[in-house]
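For this depiction, one protein chain was excluded, whereas all remaining protein chains were kept in their positions.
This part shows subunit A:
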Amino acid sequence: MSLLPCNPVGELSSHGNGHQARIHSRSRFFSTGQKVAVEKRGLLSKRYNSSNALAFPRQVVQYGSFISRPANYFAAMTKTTNKEPGTLPIRTQALSSKSLSSFITPEIANMNFFNRILLAWKILFPKTILVRGDSNAKIARQRLKMVLFSDRCSVSDLAKKKILENVVKTLSEFVDIESKDKVELNVSTDSDIGTLYSVTIPVRRVKPAYQESDENYKGQIVGIEYKDAGEKTGAVDVTFDFYVPNDK
């Protein structure tokens, strides 16, 4: 499966997904036969310009041993252009080219060709990792947790009423409750804690005996903002919250 011979790695990025998709289709063509050669030649003619003349054949040489039929084709190509001895190898060439994208790290560039094929394959066909949340055991565990919590801690209606009454009675020593009809008891499950009983009670206000000291309650500081106006002067905004009880 020789995907990349026509396209040096440096070029891979510059065309985005469409380009990669074309690579994909071409890879499949490679295994079929004659039709391939035509298309390949066309691509080669596009790519084989002066800037890549050196890059292309060097790459070909490296993988030439792996491919059966196309190998002959590329071997023929290599013979014609393997005349420049003192040129830089492809890898450093690719690094120095401006069209190099950032994801070609030195590690990738220094991998040999077969590993690059491997990498490209893994990019194109990512292995579907079994997400823990989708596995049957995980689903079963979640369901079982919910079921066990609801089975273990299901409270009868009588008990619910009594809980509410007791809680309301205890709480009304300290606070004034808005309306006793709006009091609710909710049983829910939480994965960390377990079963949660939440009693919702609308509270009008705290009873005077249990309030914090009056002075504090008259003006509670809600917010402080420091505003730097200049070097010598500064301003501080302090926001107060005043509560004047109605029935005083």
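Everything below uses one rule, namely that a contact is a pair of C-beta atoms (placed from the backbone, for glycine too) under 8 Å apart; a residue touches a chain by one contact, two chains touch by 3 or more; residues count from 1.
Methods note: contacts and distances are computed from a predicted model.
Look at the chain that isn't drawn here: its UniProt entry, checked against "Putative septum site-determining protein MinD", "Alanine aminotransferase 2", "Exosome complex component RRP45" or "Probable cytosolic iron-sulfur protein assembly protein CIAO1 homolog", names it "Putative septum site-determining protein MinD".
Across A:Lys145, A:Lys161 or A:Lys182, the residue that sits in touch with the chain not pictured is A:Lys145. Although one chain is not displayed, subunit A still touches it through residues 118, 121-122, 125, 127, 130, 132, 135-138, 140-141, 143-145, 147-148, 151-152.
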